[in-house]
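Missing here is one protein chain; the remaining ones are kept as they sit in the complex.
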Amino acid sequence: MLSRVLIANRGEIALRIIRACREMGIETVAVYSEADRAAPYLKLADEAVCIGPAECAASYLNIPRIISAAEITAAEAIHPGYGFLAENINFARICADCGITFVGPGVEAMRLLGDKVAAREVARNAKVPVVPGSDGAIKDEKEALKLAEKIGYPVIVKAAAGGGGRGMRVVHNDMGLRSGLAAAKAEAEAAFGDDCVYLEKFIVEPRHVEVQVMADAAGNAVHFYERDCSIQRRHQKMIEESPCPVLDEPTREKLCEAALRLIRQSNYVSAATVEFLVDKDKQFYFIEANTRIQVEHPVTEMVTGHDLIKWQLRIAGGETINIRQEDIRLRGVAMECRINAEDPQNNFSPCPGRIDAYIVPGGFGVRVDAFVHQGWTISPNYDSMIAKLIVHQNTRAEVIETMKRALREFVIEPVKTTIPACLEILSHNLFVKNKIDTGFVERTLF
Amino acid sequence: MLSRVLIANRGEIALRIIRACREMGIETVAVYSEADRAAPYLKLADEAVCIGPAECAASYLNIPRIISAAEITAAEAIHPGYGFLAENINFARICADCGITFVGPGVEAMRLLGDKVAAREVARNAKVPVVPGSDGAIKDEKEALKLAEKIGYPVIVKAAAGGGGRGMRVVHNDMGLRSGLAAAKAEAEAAFGDDCVYLEKFIVEPRHVEVQVMADAAGNAVHFYERDCSIQRRHQKMIEESPCPVLDEPTREKLCEAALRLIRQSNYVSAATVEFLVDKDKQFYFIEANTRIQVEHPVTEMVTGHDLIKWQLRIAGGETINIRQEDIRLRGVAMECRINAEDPQNNFSPCPGRIDAYIVPGGFGVRVDAFVHQGWTISPNYDSMIAKLIVHQNTRAEVIETMKRALREFVIEPVKTTIPACLEILSHNLFVKNKIDTGFVERTLF
Amino acid sequence: MSDKDHDIQRIQMLLDIMKANDLAELEIKHGDDKIVLRRQQPQPTIYAAQAMHPAAAAPAASVAGQNSAGGAAPPVEQNLVAITSPIVGTFYGTPSPDADPFVEVGTEVDSQTVVCIIEAMKVMNEIKAEVSGAIAEVCCTSGQAVEYGQVLFRVRPH
Partner (left out) sequence: MSDKDHDIQRIQMLLDIMKANDLAELEIKHGDDKIVLRRQQPQPTIYAAQAMHPAAAAPAASVAGQNSAGGAAPPVEQNLVAITSPIVGTFYGTPSPDADPFVEVGTEVDSQTVVCIIEAMKVMNEIKAEVSGAIAEVCCTSGQAVEYGQVLFRVRPH
């Protein structure tokens, strides 16, 4: 077992990891920037080291300082949390070079799954479906038409050098493809000086579904079922739930098995999330893997009863996974709302500032993962998340009602938060009826 | 279903009931004394009525004012919570007379179970074991010796008019009984002017175990397993857990069945708790029944996944219990610590005052039922409970670790609280090893 | 330049000194001449958590509406004495539906004057003024629900 862990992160995930360590009897070293000097969670760590000024580059993203902090405090391992250095291969490599256990995957698995093209290759080798496409530049119209026939319309034509929607168009038939291809090439040439385009199946109104996986160094891997994260705005997740309410049992099993195959294929160790798009016919397509614990991991913890951070720490300490897949069961439904200091009425622009009034909700079915308190000042240097509100109930309908009453109880003043936006989503007819996809929020609400 | 409920209580249980009502779509009327005017939970009710000054007799215990408040707000039902008027038969009767639904048992069942002697009679009729004894004054030494032989030593001799330990002695054999009987009679005569004494089996180092029961008007009754409340100081419960860690499955089943028989025997409706003493040989003896929801009900909610307040409200609204006993299962272990504004270093004397710093614990497995916040002033008029900290985990050992880390996270300043006392109990070898009884706290710690 | 003009100049200079140096008070006396200057102290803003409102929550409607003791009241004449409800119930301003009101604005009352009835649990409770004066305001209407402590009338005392 690990005896002393440095937490290379801040805010709620730093506190989350401190909590798990304390319960396991592992000593903790917290690092902090000058902006976080007064954070109460620092008092809960066994040691706390100031590593730099508020700016991330000089503190939470500064590898030498974090490694130094681990060295002077004799920390045996570093938990990177999420964000910051969590998926930085260089950091993982330096940890290894310095003889510090990185609580996460090995460098090679991180490299494989961190690269989108390599991960797609791993998926194909593991017989995990990926979004069908040309996997490279389309030579000519003839090839495009042939491929489109094979993968089925609609397809999307994308500029190889593109991004942000430019040089991108969705076409629904051969005629559309002919004109779309020419136009996309011209647009790509004009925009990027490169007329290379490729072709991919366009998934219509998909759901974002991700599978939580955990693997150990002995080659054991189990999944903890899936999360549905379709409630997004500009690719930022707002509300997540588990299980995904549109999957039937056979599909769920196939999806989770596919995720496990991919993880096994990459000799992965620690927690990972395998992300898929699920279309209206319940076909799923691998899109990418996240080689870290995720913000929304608590919904999985609530429905499975397993503390995922503790599993990460046990595995990093060399333990093997001593439970069987059939011992992991889904119980009820869990949902998470991210409470950010953002103003929904002003395009979700961040609202840092002092919290003068703060009352957290509680009671049956309510979990709060936060780190702020009345009197805390939200720094403009870091992301705007104040708290994660997680609800666990027997049914999805009950989750929605409990979440609504908990959101209405939550007092955070005077900063603007996403609470009203979450309430609007939860009260929306289509959300309640579960007729949503990744475009729902932007198409319908914000 | 009920449409509008008045809550004749304050503090955390008032908020607890408001939460359940909000989630069920039931409108709520809160009543409050002038001391509670600023309580944030009042804002969560649909209406709030000031019923009097801080003194309980003129507000929360004042039946005419509460009934009046229900009448002017057109409340259909009254939930009494616990304490105050919750077990006041007169209040239940007046509610009935005024056509207001009392969320609790009928007057007759309340009378039967509320009276200790009558409840003992009900138990005997339901073939539920009671503490064996003389059930009345002992005539002479001969009768005493005969009875002691039948029920077995040790026995306790109690003055019929007694109380507070006077005229009470525990004896372990015939010789002791002969001298003890004479001495007890003399002591009783001297103290109370009445030398009547009776005899009861003395349960050595018992555990306090209570079964949660719920019954509807159609005669259905189910149990939600038991709670162990042996951690008490001066008959005040400090820590409760579920399930009772010393019961084996057959005993648990026999115990819960006995509680159900007693409840059925009394034509009971709504939530009830049937209290037992359990001796070292796992024999259990009925002691009394509580005809209300109890402070410690959340531990049962956590291990069964059932919201007990919602069940009370559904049954009061005329619904029948639509689940079978076998659908109610125990999942993991739950424990509750009562956080009171009391000074453990000063004989647990109450410490009212303003809360200048307040940070509640959160994270995996943690539920907080409270109603205070930073800036709230704890009134000396009411009981000293600030919050209930409830932890749910897979095993008892994990519950203890999570509870300890949550207690250490809990910031309530500058008032003194029972947090250090709870930590001391949780860290005690005998508690961890589960070698405790109702005398443990006073004998060993405080 | 007159003495007074000079004084003003001098005071202005003294004020500048005070401001520049955060002086709270300044007093100068020459025989019978005396100047005292005292600057307004800024009040420390003490955060009152009690006063906060759960903005996200639907505010509870007070049963007593805007005349509630807890609600925002319109500005009232100073020195008026409030007659408040000692119980919870329904306000009646007249002894029977068709009768004249017990009191109106301008009615002279003494401590024993019955000013209204509050019905609670079918019992009609006569409420006495408990103050001498003239009714300045009737704050409730017949049939209205009132809570404990709610203002029923305001009286201009003698």
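Labels A, B and C are assigned to the chains in the order they are written; within every chain, residues are numbered from 1.
By our rule, a residue touches a chain if its C-beta (ideal position, glycine included) is under 8 Å from a C-beta of that chain, and two chains touch if they have at least 3 such contacts.
All values reported here derive from a predicted model rather than from experimental measurement.
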Which of B:G25, B:G152, B:P420 or B:G439 contacts the chain that the document leaves out: B:P420
Absent-chain interface as seen on subunit A, which is shown: 29-30, 34, 37-38, 40, 42-53, 59, 64-65, 67-69, 71-73, 98, 373-377
Contacts of subunit C with the absent chain, listed as residue ranges: 6, 10, 13-14, 17, 21-31, 39, 41-42, 44-47
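Just so it is clear, only the chains that are shown with their structure count from here on.
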Closest chain to the centre of mass proxy, which here is the mean CA position: B
Whole-Å separation of chain centres (CA-atom averages), subunit A against subunit B: 44
Chain centre separation (subunit A, subunit C; CA means) in Å: 55
Subunit C residues counted as touching two or more neighbouring chains: 47, 49, 52-54, 57-58
Contacts with two or more other chains, residues of subunit B listed in rising order: 40, 44, 373-375
